[in-house]
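Presenting chain A:
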Amino acid sequence: MQYFFNWDVVWRATDKLAYGLALGLGMAALALVVGSAIGLGCALVLTSPKLKVLHRPVRWYVEIIRNSPLLVLVFFVYFGLPQAGIRTLDNIDSFVLTLTVYAGAYMTEVFRGGLASIPARYVESGMAIGLSGRQCFFFVTLPVMFRIVLPSLSNNLISLFKDTALASAIAVPELTHTARWINVQTFQVVEAWTSVTVLYLAVSYSLAFVLRRIERRYAVIR
Partner candidate 1 sequence: MTLFQPGHFFYEVWIARGVLLSGLAITIASAISIIAIGLSIGILGGLCLTYAARPFRWAMRGYVDLVRGTPVLVLIFFVFYGTAIIGIDVSPFLAGVLAIGGFCVAHTAETVRGALESIPQAQSDAAKAIGLGFWGRLIHALGPQAVRRALPPWINTAVEMVKGTTLLSLIGVVDLLLAAQQAVSRSFMAMEFYGACLVVYVVLCLGISQLGAVVERRLAYIRY
Partner candidate 2 sequence: MSATATPANGQDGDGIVLSARDIHKRFGDVEVLKGIDLDVGKGEVVALIGASGSGKTTFLRCVNMLEEYQAGIIRIGGVPIGYHDEGGRRVRLPESTVVRQRSEIGMVFQSFNLFPHLTARANIMLGLTKVRGKSKAEAGAIADRWLERVGLTDRKDHYPYQLSGGQQQRVAIARAVAMDPRLVLFDEVTSALDPELVGEVLTVMRDLAKSGMTMVVVSHEMLFVSSVAGRVVFMDGGRVAEQGSPSEILKNPKSERLRSFLGRFHGVLR
C-alpha cells in the first residue's frame, strides 16, 4: 500500500501543537507543585512521631494511588465525581486534580526518602551550635532535604509531563490528542506521531538539561 508523505499537515497544525505542548507542561507543572506540597506534608506526617494516628491513612493513600493505573483514576474522577454531585469540573480541571493526587503519592515517597537519608551529623551539628529543634528543622533539615531530592523531583516532573498524554482519553486538547486528531483527519500517520514524539522528546531533554544545570548548582555534595 502506498504512503505519501505530507508534512504540510504538521505545519498547518502548529498552533494546535503549540497549545497542546503548553497545556501539557502547564498541567504537569501544576500537578508537581501542588503534589509536592501534598507529598511534603505527608512525608512530614510519616516521620513525625506525634502524628502517629495519621500514619495509617497516609500509608493507605500512598500505597493505593501508587498501585493504581492513572487512566482508571482519571475515569474514576472524571465520570465518577459528577455522579456524586460534583459537576463543576471540566475535563482539564478533572485531569489536573487526578494528576495532582497521583503526584502527591509519589512525592510522599520522594520526600520521605529524602528526609530519611539526611546524615544525622548535620542535625547534630545544628544542635551542637545551639539551634532549637524547630530552627534545626527549617535551617538544616529542609534545605538539605531539598538538595537531596532535586534529582528525583526533576525526574518526576518529566514523568508527569509524559503522563499528561493520558488526558487525551478525556478529550483534553494536549499533544497526544492533537496527534490523534491530525491522524484521524488526514491519515498522515507518520507525520502526526513523529512530530508529537519529537516534541515530547524535545521537552523531556530540555527539561532534563535545565534541571541538571540546576542540580549541579544546588545538589548536595557529601
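Selection criteria: all candidates are chains of the complex that A comes from, given by their letters.
Note that a contact is a pair of C-beta atoms (placed from the backbone, for glycine too) under 8 Å apart; a residue touches a chain by one contact, two chains touch by 3 or more; residues count from 1.
As the structure is a computational prediction, the values presented were derived from the model and not from experiment.
Peer 1: Touching chain A in this complex is which of 1 or 2?
Peer 2: Per the touch definition, chain A is in contact with 1.
Peer 1: For a test of understanding, state which residues of chain A touch candidate 1 in their complex under the given definition.
Peer 2: Residue list for chain A touching candidate 1: 1, 3, 63-64, 67-73, 75-76, 79-84, 162-166, 168-169, 176, 179-180, 183, 187, 189-190, 192-193, 196-197, 200-201, 204-205.
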